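Excluded from the complex is one protein chain; the other protein chains are retained at their positions.
On to chain A.
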Amino acid sequence: MQFTIRQNTLLNTIQTVSKAVAVRTTKQVLTGILLQATEKELTATAYDLDLGIQDTVPANEETGLRIAQPGQIVLPARLLTDLVRKLPSSEIQVTVHTNYVTEIRAGSAQFHIHGIDAAEFPTLPVLHAPETLQISAPLLKDIIHTTGFAISTVEARPILTGVHVECKNQALTFTATDGLRLATRTVRLEIPEEFAWNVVIPGKSLNELAKILPDDEQVVVVQFTDTHCLFQSGSTLFYTRLIEGTYPDTKRIIPKTYQTEVAVVLDDMLGAIDRASLIARERENHMVRMEVHDDVINVSSSSPELGHVLESVGVVEKTGEDLFIAFNARYVMDALRASSAAEVLFRFNGANQPFTIVTRGDESAALQLISPVLVR
């Protein structure tokens, strides 16, 4: 294999796929990036068996890619990334010699790297899904942003480490919960009505996907099989394993009614809780109290060691009863940060029932549900 390529093109493509390089593994080949050159293009692949990312660069003027001889090789990912970043010249020539020794030359610098036989690299799953779904990249990114943080980090219940993705009745719903809080988001899609999917995607994979999705209005093509899921965005393919098992029925835990509803300016509330959480540290389980009294919300927190904080937040609108409730500040801050709305609605059903946060004016789009803390 021999090709020349522009430095930033190669760096971009290996940085894109490097999110899927295995970190802790005994199989050395998984810590590498597979480079494959055909007559017309160069493909980089990383695959840790859960997550696989493949990026393709076409041979043309813009990329500076010229392929002299097709072929393939696996190179150690960390070394390759650092090396390409530090090369002195903008044009890089890569040549594979015998015994997988790979020469990387730029300017007067010349590396000889020990590669691994490309035949050892695992093949990515093949997806032949009959139907595909198309969604705009910024929208998908936003859906992941509003739900992906709520997954569980405890492996004892693997299904909760994933995001439940359900598509039916021309609506796509993402739901994530760790058992204490839940985030869900539904979007309408122009798709055939009989179209139905129900899968659980590892939350870690989705959060990685969000990092490499472009910000411009590109279309992402999504395909599912029973075991895997593929996102295609431009020249990048993103494969992820699915989590087996049945996701808990979250519909029944989302309250339909409420006794108290308050509308607040999101930034005001987020700031107040953020400040209160300075006092509500780890030892106090990040516990912040909220008192809804007439047209004011008092946010407070206290710690035997640090002291006490009290702040009032104005209410834009209120219906229902006064209320006193306590919660883990981190959960509410996560929920508020996931929203880009100017104003949100807090809906309560008393101090010992979960409460919801929705966008004011677009109540059905996204919903954050949080279990409170009972103060003894």
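In the analysis below, a contact is a pair of C-beta atoms (placed from the backbone, for glycine too) under 8 Å apart; a residue touches a chain by one contact, two chains touch by 3 or more; residues count from 1.
We take it that contacts and distances are computed from a predicted model.
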Undepicted complex member, UniProt protein name, chosen from "Cytochrome c biogenesis protein", "Zinc protease", "Aspartyl/glutamyl-tRNA(Asn/Gln) amidotransferase subunit B" or "DNA polymerase IV 2": "DNA polymerase IV 2"
Candidate in contact with the missing chain, chosen from A:287, A:309, A:335 or A:357: A:287
Candidates A:95, A:177 or A:205 - the one touching the absent chain: A:177
Candidate in contact with the missing chain, chosen from A:64, A:115 or A:372: A:372
Option touching the unshown chain, where A:154, A:171, A:221 or A:278 are the choices: A:154
Where the unshown chain meets chain A, residue by residue: 152-157, 177-182, 248, 253, 283-285, 287, 326, 328, 352, 354, 369, 371-376
